[in-house]
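Removed: one protein chain of the complex. Kept in place: all other protein chains.
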Amino acid sequence: MTRRTDPEKPPRLDEHPGEGAVRGTQRMEIFADAVFAIAFTLPMVEIALPEPGPRFVSDLLELWPQYLGYGLSALVIGIYWVHHHFSGAIYRTTGHHFLLATILFLIAIGFIAFPTRAFAEHIHDPAAREAGAIFYTCALAATNLAWLVKWKTGCATGDVDDRLEPSYVDRLTRKYHVTAALIVAAAALVFVRWEAGLALAAAVTLYYLKAPETPVYTEQAPTVEGESD
Amino acid sequence: MTRRTDPEKPPRLDEHPGEGAVRGTQRMEIFADAVFAIAFTLPMVEIALPEPGPRFVSDLLELWPQYLGYGLSALVIGIYWVHHHFSGAIYRTTGHHFLLATILFLIAIGFIAFPTRAFAEHIHDPAAREAGAIFYTCALAATNLAWLVKWKTGCATGDVDDRLEPSYVDRLTRKYHVTAALIVAAAALVFVRWEAGLALAAAVTLYYLKAPETPVYTEQAPTVEGESD
Amino acid sequence: MTRRTDPEKPPRLDEHPGEGAVRGTQRMEIFADAVFAIAFTLPMVEIALPEPGPRFVSDLLELWPQYLGYGLSALVIGIYWVHHHFSGAIYRTTGHHFLLATILFLIAIGFIAFPTRAFAEHIHDPAAREAGAIFYTCALAATNLAWLVKWKTGCATGDVDDRLEPSYVDRLTRKYHVTAALIVAAAALVFVRWEAGLALAAAVTLYYLKAPETPVYTEQAPTVEGESD
Partner (left out) sequence: MTRRTDPEKPPRLDEHPGEGAVRGTQRMEIFADAVFAIAFTLPMVEIALPEPGPRFVSDLLELWPQYLGYGLSALVIGIYWVHHHFSGAIYRTTGHHFLLATILFLIAIGFIAFPTRAFAEHIHDPAAREAGAIFYTCALAATNLAWLVKWKTGCATGDVDDRLEPSYVDRLTRKYHVTAALIVAAAALVFVRWEAGLALAAAVTLYYLKAPETPVYTEQAPTVEGESD
């Protein structure tokens, strides 16, 4: 891990040679937030409004698997967003390789609504439901692995805030490794027993509804953005 | 309500244990703004351009229920955005549970254009119009309830700015409760007499065109973002 | 115009009673930027990829009116964005009524791609082209009028930066009035002679490619965002 000489001093734009211009996390967060927001909202466009007529009410009600697809996809993307928001307080800078790892993660986020819909919208149909569940579980696992790659890259390039307690950073690393191992196991299991694989992947994802551990700093904790000492 | 020991001091990233990393409202606002903006603009994509031919002008004019759907949905989303913008000055920090409540509210915002279109685009058709009005009124009520849940969560987790006069915060809470009660009544009424239910829900929503009460602070009011004392 | 007592002091969140919580322009700009960006990019989704086959190349080339529609709509939205960016330096605060006027303007921005496509995509077809030109010119005029309403609202509510020279503000007001009068004339003319009306509306719009006058301040000009004295 590249260490700055003095963690007390604010980072400079020309630090981390070989990483381009190191900047704060704000720009990366804005781009990521926009991708999250589009992936979150877009699946609603896919739902076609039924034609008027005597069956209009039942047509609207029969769209429930599509509403479920929207809700489920928004929930998963929302959970990742909350944690991305959290980790935005954990990173202090962003260099070239960390940004590339972020792009990889965001490609997974932009993709996830599709397998979610493949599962949710065909939930009536036994054959399609199983295939959809396999696709969905594998996509959840790929997204989680991309998250891990992003975290490991951030640690390796020194973009993680070095005012954090090393033991705190280690606990986060362990948590992300355990989660990734479980969800890869779910993606293997789903090919054998789809209900079990999907349930495990869902449990791992819902576990993230729990608040992450509040950061611990080696020195006085930084104040929130926009406030001064 | 979790109270910081000293409201005069700026909040720190490690405050509110059990809420992850508490940050300022800026990140949450950017994500929310992006979801608002997409939900606001997206319904225009649903309007298909008519084919050229002798009926092109009348085809364009006959699309008026679709233009109405876009305008109505943009108006409702716009009103909520203005109030979300307002409340962004009311909250000071964002923790894990407040973010989850925000996700719930944004799922409602991302959904609202669909029932709006279900009502507006079938406004000629008596049967579909009634079903659409019921769907639309219920969706307006659900969005309003999600707003209330967000507000109550923000109060409970101490994310509301504690420099505000407690009586001011109480007046906001009362206002949100009354509005929610009225719109839930509208959603019950709409099943009996759809015109009355829809009219009540519309009146409650349009009431929000009125400017909210200007905040009152116990100490010197904060200056606007980007300006210094 | 509501005047603050002392223009030298930074504005506070509780100023402008009756306007909700007055905040800086940043939040409004982020929402507006997102709406601009979506309206700018979205028309590309409407272009369907041709099927492969012996006519694939000519099919791609025959899509030129659709590429034109995208380019034209992006150009108009881009010009308005550049001026919105400019005026973002002209406003200092945003209150409730100014935000409502901004919503009105953004409804026009979100709509403009549709009439642009109605004109550009049917440019081969004489009858549809004329109808499209009328629709497009009226939409350009409506957008320009919404811009004027936003400006007048910002002036009336005291959200325009009061460190600007009053004569500078007056020159902007005059410019917006003249432009609005010309484009309303174009929208009247287009019903009589569509080529002339469209040409006038296009000329007024392209005039905005010219840089606006650099602001003049009564006191020392503010430094750019993110830089300190």
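To keep things simple, chains are lettered A, B and C as they appear, and every chain counts its residues starting from 1.
The definition used in the following text is that a residue touches a chain if its C-beta (ideal position, glycine included) is under 8 Å from a C-beta of that chain, and two chains touch if they have at least 3 such contacts.
No experiment lies behind these values; they were computed from the predicted model shown.
Interface note: of A:L49, A:A113 or A:L145, the residue touching the hidden chain in the full complex is A:A113. Of the residues in chain A, those that touch the hidden partner chain are 10-24, 26-28, 30-31, 34-35, 37-39, 42, 45-46, 92-97, 99-100, 103, 106-107, 110-111, 113-114, 117-118, 121-122, 124-125, 127-128, 131-132, 135, 225. Interface with the hidden chain, as seen from chain C, comprises residues 29-30, 33-34, 36-38, 40-42, 44-45, 47, 49, 52-54, 56-57, 60, 67, 70-71, 74-75, 78-79, 81-82, 85-86, 88-90, 209, 211-217, 220-229.
Keep this in mind: only the chains that are shown with their structure count from here on.
The chain occupying the central position, as judged from C-alpha centroids, is B. Chain A maps onto chain C through a rotation of 180°, based on Cα atoms and reported in steps of 5.
Taking the mean Cα position of each chain as its centre, A sits at the greatest distance from chain C.
Centre-to-centre separation between chain A and chain B, using Cα means, comes to 25 Å. Taking each chain's centre as the mean of its C-alpha atoms, chain A lies 35 Å from chain C.
Listed for chain A are residues 34, 37, each touching two or more other chains.
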